[in-house]
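Every protein chain of the complex appears in place save one, which is left out.
Right after this comes subunit A.
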Amino acid sequence: MSTDRVNVLKTYKLYVGGKFPRSESGRVYEVTDSKGNWLANAPRSSRKDARDAVVAARKAFPGWSGATAYNRGQVLYRVAEMLEGRREQFAAEVAAAEGLSRAKAAAQVDAAIDRWVWYAGWSDKVAQIAGGANPVAGPYFNLSTPEPTGVVAVLAPAGSSLLGLVSVVAPVIVTGNTAVVVADEAAPLPALSLAEVLATSDVPGGVVNVLAGSAAELGAPLAAHQDVNAVDLAATASDTGLATELEVAAADNLKRVLRPAPAGDWTADPGTGRMLAFLETKTVWHPTGGLGAAGSSY
């Protein structure tokens, strides 16, 4: 009897501003596994979806960047908890997308969850390594603190559909940025499922927005968008022509640009580079009151 069940086929949708809309363009494309078997239809986002996602990310920025680091860490840890609960689903999606054995896919998912937890822990520690007191020759306390740069467009890397994705998204949002993520075109399903995880954890709507579609098509309007503060070009690792083009477009409003590392191994220790790439430094000079002209002793 159970073999007679009709398949419940899933319609994947975008994740923008905490909601799951269809693409404004109405387009979808076929997602296949590594052997070319049909898996599902994913929405093919247009530049207007990208624009809407930037608006949502901008709207979410004051709340998310203004939240305490402790709170952001808690929220991200909660995401890791939710990921853990859907471990089996992600393992199956990663196995299909990347052509891995079940065990290897599970290892990727575990590594992704661990990576997420690792980044969550950085939320209230990044200020210690990216900021601090500066020695100055004057009667001032001189303190530098890192601040999130704003809305970051993330072109997720190809070839590592969950671990690679988590490795580029988590470092962006943990410091208080909001993100517009363009999932890997060939394997968008783990990213779209991650969106469902984010929607059911405590991440405010708009902090992460997930688009599926072509990085070349969506990269151009995002890189040229005047209200985007930084772009991560991880998707262009194998296409230096596109990377250069996007970098030129991004120069217009002085966006921060993170160029892709050549053929990165996503299981290696990520270091703090990806977090620090999307921070601004605010320095304050505060008079100490001592060493003044009056010569007081304190």
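Quick note on the criterion: a residue touches a chain if its C-beta (ideal position, glycine included) is under 8 Å from a C-beta of that chain, and two chains touch if they have at least 3 such contacts; residues count from 1.
As a convention for this text, contacts and distances are computed from a predicted model.
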{"item": "Hidden chain of the complex, named as in its UniProt record, picked from \"FtsX-like permease family protein\", \"Deoxyribose-phosphate aldolase\", \"ATP-binding cassette domain-containing protein\" or \"Probable transmembrane ABC transporter protein\"", "value": "\"Deoxyribose-phosphate aldolase\""}
{"item": "Residue of A:Asp202, A:Asp252 or A:Glu280 touching the missing chain in the full complex", "value": "A:Asp252"}
{"item": "Residue of A:Ala69, A:Leu143 or A:Ala224 touching the missing chain in the full complex", "value": "A:Ala224"}
{"item": "From A:Arg51, A:Arg78 or A:Lys104, residue that would touch the chain that is not displayed", "value": "A:Arg51"}
{"item": "Touching residues on subunit A - with respect to the absent chain", "value": "51, 54, 58, 221, 224-228, 252"}
